[in-house]
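Shown here is a partial selection of chains from the complex, left in place.
For reference, chains read A and B in written order, and residue numbers begin at 1 within each chain.
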Amino acid sequence: MHIGLIGLGKMGFNMRERLRKGGIEVTGFDRNPEVTDVVSLDELIAAVPAPRLIWVMVPSGGITDAVITELGDKLDAGDLVIDGGNSRFTEDQKHGAALAEKGIHFADCGVSGGVWGLQNGYGLMAGGDAADIERALPVFDVLRPEGERADSFVHVGGIGAGHYAKMVHNGIEYGLMQAYAEGYELLAAKDIVDDLPGTFRAWQKGTVVRSWLLDLMVKALDEDPGLESIDDYVEDSGEGRWTVEEAIANAVPAPAITAALFARFSSREENSPAMKMVSALRHQFGGHATRPAK
Amino acid sequence: MHIGLIGLGKMGFNMRERLRKGGIEVTGFDRNPEVTDVVSLDELIAAVPAPRLIWVMVPSGGITDAVITELGDKLDAGDLVIDGGNSRFTEDQKHGAALAEKGIHFADCGVSGGVWGLQNGYGLMAGGDAADIERALPVFDVLRPEGERADSFVHVGGIGAGHYAKMVHNGIEYGLMQAYAEGYELLAAKDIVDDLPGTFRAWQKGTVVRSWLLDLMVKALDEDPGLESIDDYVEDSGEGRWTVEEAIANAVPAPAITAALFARFSSREENSPAMKMVSALRHQFGGHATRPAK
């Protein structure tokens, strides 16, 4: 099998390597001349035998949009485009419809595993028509970890369903990290705890909270036991927000995941206007001192 | 009527003035020689006619404890001690029991209104035996705003009930301030809003959110329209924590009040250990950049 792969960044670069090791021929295209196999999208399309399978692995939003639009112009009916990036599921439905007008097939695939996917394999959540998913199975089977397919791959539903599941996956990830992080801070706050990194390490086997994220925390604490070198500024990258928006749209209470999202927002505020107001109010009614602005 | 008042700080000082204006004779004692009427507790006890009514208005915790213990040693059976400070309700129950052994009566009274109470009158929540509350009614009637007694005074229940109600009152206050403050920040975040102070001002009459706290926000924005001079560091002073602890003890969900409390904790953190861990984790699994510690 020979596929095209557009986008050779942190994720795509590793995926190409894993695919090749697994026996899939890959022609990759990226704007970065140091990593690309071909110099243009046209060249990529020429290189991949029809009916083509083109995997798109570029940043979600405008760039994905542009790439898929261009593919719509250049591919042939019967080709299959799979968006493996972090697109919002509503985008997939738009992309699928636009490509379908030209007879081009479309599927979406949420890909989890981060930089470790190269060696561990990726967890995959696909959305699309059964026949299209079937056609891409050899690719999925190489990308995912060895072992039972059902433990690392799922055909979630129609177009968009893969990214919907990935969005929820990431929302859960926000909540999990926040829960561990709150526990970490609580252990750090208490004199009674003499061995904080050792405590996390000891949770790795046997406890109810053991997980891959826990293993990574142990690794992070190995590298920097007090996390002294790291600032508390935390970005968020789309899926957390979308998860809360979907919770709202579906009237699903999601307080833990939302708490995780808001904690990131707070982490990025130098000076919270809300808390300035609370301080001002306490001064107004109770004569409590405010602190002068930094 | 002639009463003793122990503690002439921000609250007690104003209360003495309001009581005197209302025709209550007050002998006040405070360690601060500039405000005290007498030089010792003994002198205060000698000055107040028996059976005495002694109002205690000192910081909650150890100081209240010490004052009430000393009163227990020095007062006579039949005297009545009222703790008008911000004691935890469980303290009242201890104090009442200790004084009862000596025939000294005890009641507690939550007092709300802050520095404005002098001119507006105070909202009062009393706990204790009906006869003791009855005996202190002339004092309550002067402290509270004019008008219907039931609009500003309540006998909530037995000893501790007054402070319990005050604790919940303050917990609600945390939640109210947080809700307004979140709205303030959201208005401040949006370019579309040209007149933010004017918006709060216009909410004062007619809207569903009109309140005394809103009036104070308008005042704060008058004094400093962008709250430029104020830091976002917000203290908390006991009742918010106790309210959440009571919520937990009674299995009552209290997410909004708790959010307000946690927002204050966050406002005081220079560098959140929890968020450092979240940043470290994102780096571990996704290769996302961390920021170097400030």
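In this text, a contact is a pair of C-beta atoms (placed from the backbone, for glycine too) under 8 Å apart; a residue touches a chain by one contact, two chains touch by 3 or more.
Just so we're clear, the structure is a prediction, and the values are computed from it rather than from any experiment.
Visitor: Every chain here is the same sequence and 2 are shown, so how many copies does the full assembly contain in this file?
Guide: Whole-complex copy count for this file comes out at 4.
Heads up, the rule we're going with is that only the chains that are shown with their structure count from here on.
Visitor: Overlay chain A and chain B by their C-alpha atoms and let me know the rotation angle in degrees, rounded to the nearest 5.
Guide: 180
Visitor: State, to the nearest whole Å, the distance from the C-alpha centre of chain A to the C-alpha centre of chain B.
Guide: So the centre of chain A lies 47 Å away from the centre of chain B.
Visitor: Per the contact definition, I'd like the list of chain B residues that touch chain A in the complex.
Guide: Chain B residues touching chain A: 10, 114-116, 177-178, 180-182, 184-185, 188-189, 213, 216-217, 219-220, 224, 227-235, 255, 263-264, 266-267, 269, 271-288, 290-294.
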